[in-house]
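A single protein chain has been omitted from the complex, and every remaining protein chain is retained in its original position.
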Amino acid sequence: MDEPETLGSVLKRRGFSRRSLLKFAIAMTSSLALPPSIAPLMAANLARAKRRSVIWLSFQECTGCLETLLRSSSPTIDSLIFDFISLDYQESLMAAAGTAAERTLREAVAANKGEYLLAIDGSIPTKDGGVYSLTGGRSNFDMLMEFAADAKAVLAIGTCAAYGGIPKAHPNPTGAVGVEDLVTNKPIVNIPGCPPVPEVLSGVLVHFVSFGKLPELDDRKRPLAYFGTTIHDQCYRRPFYDQGKFAKSFDDEGARQGWCLFELGCKGPITHNACASLKWNGGTSFPIESGHGCIGCSEPDFWDKGSFYTSLAGGSVAGWRNAGIAAAVGIAGGAAAALTARRKPHAEKAERDPDKPKPKTADAGSAGDVPAKPKDAGASSVDAAQATPKDADASSADAAPAKPKDADASSADAAPPNRDKQP
Amino acid sequence: MTDLSAFSNDGLVDALLMEVAGMLGRLIDRGETATIDLRGLPLSPACISDLEKRLGHGEISVQLDAAGRSEIHETSFPGVWWTRHCDEAGRLIALLIEVATVPDILRADPSDLADGLQRLAGATHFASHQHARHA
Partner (left out) sequence: MTLLDFARGIGLQVAVLIMIAGLFWRAAGVFLLRRRSQHSLARTSLIGRIAGGATMIFSRSIPRRTFWPRIGVSVALSTIFHVGFFAIIFGGAPHILIIHELTGLSWPNLPKGLVVIISGLTLAAMIAMLIRRIFHPVMRLLSTADDYLTWLFVFLPVLSGILLSGETVAGYETLLALHILSVELMMVWLPFGKLMHGMLVFASRGAMGFNFARKGAAT
């Protein structure tokens, strides 16, 4: 049997010099946020790399991920690497007859047991036995579990494969889930995005081929090199955010000036991805640069986080109807409390509040019930002061200073300091 | 649309120039080469063109056609090179400042040398064979 072919010899055959491989490695180290000095080592490793197998299975998906990643008209080193390391894409397998394709796939898996990478795009429906997405009569779930069992690692390409994506959006009629919900005993790399940035997949595969291991991952199993920062941190409109210059609508002056889109619902601050720096279509643009806020497509459940146009500062409002009900409940409770207070026995209240005139009761005759407000200002202060204290002892010398109802202004001392008087 | 590319940060450009100076010092003292990956830094297009202007152009300009066009020129500071790599579709894939007597990529790779010799030997053998035939 021949010595297994290396990537270097494949490239040489296709007319790519070592210099071009070095250039490719320089680009990759930049993309992977590795130090540029590591490029020669990466190039050397790539040249020596043997064929690795990658089996690609497409499940409940829109094919957007594949379109983004693989539609390449000119043969670049990227696509060569894909060709070299990829055992097969399921599409090309299916170009053969159904059962023949199946056999080929099984043979390939058997030959590379434990060594191949399994790349999945699309979510996996689990409801009703996974009947909502079948390939050749087999459910996605069955295929995933079978091929993951002998894989070295699983790459979940796109938000659907990573976290469930669009099919998982409420009410999730097919019971769609991401790969990590089903495969628990294999290393998983999530490459989310709707669709994901193509360079991310290249970077992960090149890293794997060059160094034999997967790149460093964050707590959501995404490559740190690409998902370590938020869109907000990389956004070219950040200076406007910091200055407080926001576009208020999609066609106002602020929008024309390219101001920050926070108020128009941009989810950049909570979204981790590389599109603000790598952009799409070979560095052409990304949503914010085109004037639309980030929708957070590389985060789990981004379809269920409320409107794309409600800012992070806002949230869901309760609605006027509910507010009205809450107000009615409040008024009812408060009124009940107030009315209970109002109905307390009058005697009890009078006892606590001697100043208050007692309302007419059955016995109106007692001296102590005399109202405290004598209209006769001419009465001596002694008599006037007598009216108020509860006890019948009318000794004015004691009682005088207490109450300001005495209209006789001569008892200036008796009256408490008026607000207008200066000390 | 406001030209955000006009938003330049002088402080950052100055800091980078100081770093290049440090790198050049180490090249002189210890022969150490070094590279700055400009796309890994938060530089606006204005910053980058500012930096390029301040580094200037030196005596050497190289056009490299390998899996797409690359342009490398020595800046007005010998040993400091401005490298711009593009892929076949003309998209920028790397932008670097390299500090070295000659950037690595300009050197012929040993395996490419061997390859070339093989082809050359084949060609000359063929030619001398022809020559022998017609002699």
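First chain written, first letter: the chains are A and B, and each begins at residue 1.
Quick note on the criterion: contacts are C-beta pairs under 8 Å (C-beta built on N, C-alpha and C of every residue); 3 or more make two chains touch, one makes a residue touch a chain.
Computed from a predicted structure; not experimentally measured.
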Problem set entry | Which displayed chains the hidden chain touches across the whole complex | A
Seminar exercise, completed: In the whole complex, of A:Thr126, A:Thr174, A:Thr230 or A:Ser298, the residue touching the missing chain would be A:Thr230
Exercise. Which residue, A:Glu61, A:Asp121 or A:Glu263, contacts the hidden chain when the whole complex is considered?
Worked result: A:Glu263
Problem set entry | Selected residue (touches chain absent from view) among A:Ala111, A:Val131, A:Met145 or A:Ala335 | A:Ala335
Exercise. Among A:Gly15, A:Gly114, A:Gly137 or A:Gly315, which residue is in contact with the omitted chain in the full complex?
Worked result: A:Gly315
For this session: For subunit A, enumerate the residues touching the unshown chain of the complex.
Result: 230, 232, 242-244, 246, 248, 263, 269-270, 301, 304-306, 310-318, 322-323, 326-335, 337-339, 341-342, 356, 373, 419-420, 423
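In this section, only the chains that are shown with their structure count from here on.
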Problem set entry | Whole-Å separation of chain centres (CA-atom averages), subunit A against subunit B | 42
Seminar exercise, completed: Listed in rising order, the residues of subunit A that touch subunit B in the complex are 8, 12, 16-20, 22-24, 26-27, 29-30, 33, 35-37, 40, 47, 74-77, 234, 236-237, 239, 256-258, 277, 282-283
Exercise. Residues of subunit B touching subunit A in their complex?
Worked result: 1-2, 4, 7, 33-37, 39-40, 42, 44, 64, 66-68, 70, 85, 87-89, 91-94, 96, 104-105, 108-109, 111-112, 115
